[in-house]
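For this view, one protein chain was removed and the others were kept in their places.
Chain naming follows the written order as A and B, and within any one chain the residues start at number 1.
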Amino acid sequence: MNRRLALVAVVASATSLVACSDEPAGPVALRLLAYDSFPTEGTPLNDALDAWAERTGHTVEVVTAGDTGTMVTKAALTAGNPEADVIWGVDNTWLSAATDGGIYAGEPAVADIGDVCVNSDLEWFDAAGLTPPTTLDDLVDPAYRGLLAVQDPTLSSPGLAFLLATIAAEGDAWPDYWAALRANDVAVADSWETAYYELFTRAGGDRPLVVSYGSSPPAEVVFADPPRDDAPTGVLEQTCFRQTEYVGTLAGTDRPDDAAELVDFLTSAEFQAELPLTLFVVPADPTVELPQVFVDFAVIAETPWTMEPADIAAHRQDWQEQWTALMAG
Amino acid sequence: MDRPDGGLNRLPRTVVAGLATPPTAVIGLFVVVPATVLAVRTVDLGAARDVLFAGRTASLAWFTLWQAVVSTVVSLAVGMVPAHLVARRRFRGVAAIRALIVVPFMLPTVVTGAAFLALLPTTARGTWWAVVAAHAYVNVAVVVRIVGAAWETIPHDLIAAARTLGASSVQVARRIVAPLLLPAIAAAGAVVFAFSATSFGIVRILGDTGTSTIEAEVARRALQYGDVGGAVVLSVAQLVVLAAVAGLAARVRRRHATVLRGDATPTVPRRRPDRVRVALGATVTTLVVATPLAALTLMSLRVDGRWSTRAWTSWGAGEIRPGISLGIDPWASVRASVTTAIVATLLAVGIGTLAALAIDEMRGRGRWLEVGAMLPLAVSGVTVGLGMLVTFAVPPIDWRGEWWLVPVGQSLVGLPFVTRLVLGRLSVVDSDQRNAALLLGATPIRAWWEVVVRRVAPVLAPAAALAAAVSLGEFGATTLLSRTGTKTLPLAIEGLLSRPGGLPRSQGLALATMLMLATGTLVALAERSTRARRP
Partner (left out) sequence: MLDVRDLTLTLGERRILDHLDLHVGSGEIVAVLGPSGVGKTTLLRVVAGLVAPDSGTVEIDGHDVTRLPTHRRGVGMVFQDDQLFPHLDVAANVAFGPRMRGTGAAEIGRLVTAALGEVGLDGFETRRVDTLSGGEARRVALARSLVAAPRILLLDEPLTGLDRQRRDRLASDLASVLRARHTTALLVTHDPAEAEAIADRSVTLG
């Protein structure tokens, strides 16, 4: 008898655990799908979302999906029955995969702009007595052997952007370029965060050159401890690739109108004003004034590498597969 | 009619239907239909078939095959010693050794991968021999169980007879023992091959892009490239190859199977050299099994080269910048794992028990249900997940992103274990037991309830423990079916261990240690309960 009671108690508590853990009590939140580096709480960006939630009565739950590649693929796999209502952060390099997959309801809006460029740890180069490289070709110079970290272009959007930059620069000879990079001991990380926050020498790693954003140096000033007023990192302007990020409603969501309202807010000046100092990107809204630290230390390339969306759409998968075969063998 | 009583005392048809319908429905809907959909899609996808011949696929297929062969050879070679020890010798602690050997097989593959990551130097990551070593570690249990069981039947007199005819030890081994063990070796070899060829958790953690299997490639294509067509083709091709290997092994078994009669009880080592050998064998076996797990626990207490408990104490999400985390929240993963395990266990035990009762009641006609319940063993976790993902994607059965897909997938993986356990218990019940109850005035339903169902009840707890262990450690189907934002422990462990080092890595090892302890305890409980056979 006792054993049966115990069993019933276990099953009852288990079911209540399951029932209570899944959905929060109260109105269901709008789900905003974004990449890993989008903050889930604690920043002015989140405060802006909370303020909007109070005004409109729609709470927003930020769900991070890893790197952009995984995020887009999962969205495409669930197109028509999405896991969220709004998706933030698909960039121009991945856009063709997203639209082919039919993830958007209607056209996505431009959320922010940035340049994907190789960043260099100026202090490290100073201490090592080396001049930092300036061009893409410099990166395969044996003088800079073992100093570069890039991201996997099948997973990461800066990774893909950098690959496209090299293809734009080297043309059909791009596999040779990458073979040379490989011979020069390039490190490949799965995501921007791993590269910037673990491999980069600023974070305690051993790579003073890392693919990141033209707007990353301001972050080094803002979060410096002890505080400083100069940027310890620089940008290799000639390696920059122009990147545009999009935000849009996911097709098939139960709340298309609420989702559209959220998209409007995310592209409004109130929200966009927080972008420079949290995501370190340039807001799409031109009326937003950039903070001084941004103006001083961010690099917005004059002549970045670019590629036609049609080109990207046609060849992205092939290039990714070629790259994988090249770097694995 | 296969019933001697002409059907007079049988259970009402409605009861039997009630038993058989839920398992049939579940297996049909979630295993058979998706498998069919996958097969049909493969025929349709002409262009996607090109993926079979793409350069990367070919090199991966080659690697998958040869590492599986090497893993099989190594596992068989390494497993012979403990198999002989456990089958032919009796000594204090042999039961403990038996139980210990099963542990690596029942642990989650991510835990094994993590343990070897902790044990081996960093340069070992991505090498073929690290992967093979991990495979051998897991599969020694298979060899010991299967070959050991056969070895237990070789009578002493047979060997003695050969000796009297002048055969030396080597000749006895080659000409008597080896041929007799061949069917078991083939069977064990087939299992190890299938396991190694479909390896997912181990190659995801220990391997890199070059040392990967077709199974991992299926997941990669589906979830990273968005090339579902290619993933489908690859998974079906893999199924075909595995079926062929299984068929081959079955042929070898049938051709060489013999029944042996004679005393084969394990002997107590008497002479000094024999005792030393036994002691050595037992010690080495224990060390081999325990070392990777000890390394895992130890290394979780090292962060950045120093002893520290930070990996265990910092389980709030690790922040890099305010609000930005590494995307892995260990406590959330623990919660996710526990809740999915509870649902998956209830499902697996419920469906598995009904299936076993139905199979037992339907006798010959229940064969198809038995095959169905064992199907998930033949189909890899990733394929089960991919099948569900691809099939339930069209309204009105558009279940993509539903929270219950993961527990359902996990329960399918655990179903064969539960069904086998309950069937084993049912086979012990004498057929006259029900007749005795009938002759005391019990109706057929009551007789069945009192004599069959009540005797099965004690096995439900160990079955639940086993199903829970399977669910906690399940990696393949869960990877495919998980909703964005919820990572069970194996997924979180993989995420943390893919970082180059530092605190996240140690956190991954800590989580893996915890998962090892949880599943190890559950499996030990299940083994102990089934061993202490109560009537």
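Convention: a contact is a pair of C-beta atoms (placed from the backbone, for glycine too) under 8 Å apart; a residue touches a chain by one contact, two chains touch by 3 or more.
Because the structure is a prediction, the values reported are computed rather than measured.
In the intact complex, which of the presented chains make contact with the chain not displayed?
Contacts of the omitted chain with visible chains: B.
For the chain not shown, which residue from B:Ser59, B:Thr286 or B:Asn435 touches it across the whole complex?
B:Asn435
Decide which residue listed in B:Ala344, B:Ala447, B:Leu460 or B:Ala477 touches the omitted chain of the complex.
Reading the full complex, the residue touching the unseen chain is B:Ala447.
At which residues does subunit B meet the chain that is not included here?
4-6, 8-9, 430, 432-433, 435-444, 446-447, 450-451, 454-455, 534-535
Simple rule for what comes next: only the chains that are shown with their structure count from here on.
Under the definition above, what is the set of subunit A residues touching subunit B in their complex?
So the residues of subunit A in touch with subunit B come to 11, 14-15, 17-18, 21-22, 33, 36-43, 45-46, 63-66, 69-74, 76-78, 80-84, 97, 101, 154-155, 189-190, 193-194, 197-199, 204-205, 219, 223, 278, 317, 320-321, 324-325, 327-329.
Residue numbers of subunit B touching subunit A in their complex, please.
Residues 54-56, 59, 208-210, 222-228, 320-327, 335, 338-339, 342-343, 346, 389, 393, 398-401, 403, 483-485, 498-502, 504.
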